[in-house]
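A single protein chain has been omitted from the complex, and every remaining protein chain is retained in its original position.
Right after this comes subunit A.
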Amino acid sequence: MAMGSREKILEAVKRNQPENTPLPTVPFFEPPFTDSVRKFSEVVQAIGGEVHQVSSYAEINTILKKEFGTKTIFSSAKELAELVQTGLDYKNAHAFADLELAVVEANLAVAENGAVWVTEDLIQERALPFIAQHLALIIPAETIVPTMHEAYGKIGTLDYGFATFIAGPSKTADIEQSLVLGAHGPKSLLVFLIRPL
């Protein structure tokens, strides 16, 4: 009986839990680096990503056209509309199965670990950043924070249905600890750091 178990578990937990100890506050930790943008770029490269510093979406357009040519690209960013293949019917996540490149705008990024925070409202489908063969993320340089603590400080108690930190391309080291990029998700990650001139 489902109801029964709930009460049983809660009762047992309550009976057995120790006396209350207070919740500590998370202090401010001084990061061991000063230039967050530089640190972020270094870490992203160390975890298998590629960083491009750009000043505009036009520059991103040029780079992607050169690297991906006529391959299927999807992005919900209106500035990149001309890259997106027309005639494709992206009705649900499964429609992205053969996508070569997804280009996603991100909310913020973390210098200490190269993680980029993407919330659901910025991607058409939750599966998008995972299912594409390659992924490009676009982040304004000024949104880079030094540590995870600052990141959650900014995220706060914001509402979303789904959100994720993405740090590098999908990877595995399950076969004799040899690192292989592209396990199930993107085989490569491009990060565009936008810093207006």
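By our rule, a residue touches a chain if its C-beta (ideal position, glycine included) is under 8 Å from a C-beta of that chain, and two chains touch if they have at least 3 such contacts; residues count from 1.
One rule holds in what follows: contacts and distances are computed from a predicted model.
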Hidden chain of the complex, named as in its UniProt record, picked from "Aldehyde dehydrogenase family protein", "Flagellar filament outer layer protein Flaa", "Acetoin:2,6-dichlorophenolindophenol oxidoreductase beta subunit" or "Iron-sulfur cluster-binding protein": "Iron-sulfur cluster-binding protein"
Residue ranges of subunit A at the interface with the undisplayed chain: 2, 5-6, 8-10, 12-24, 26-27, 29-30, 32, 43, 47, 92-94, 97, 110, 112-115, 125-127, 130-131, 147-149, 151-153, 155-157, 159-178, 180, 182-186
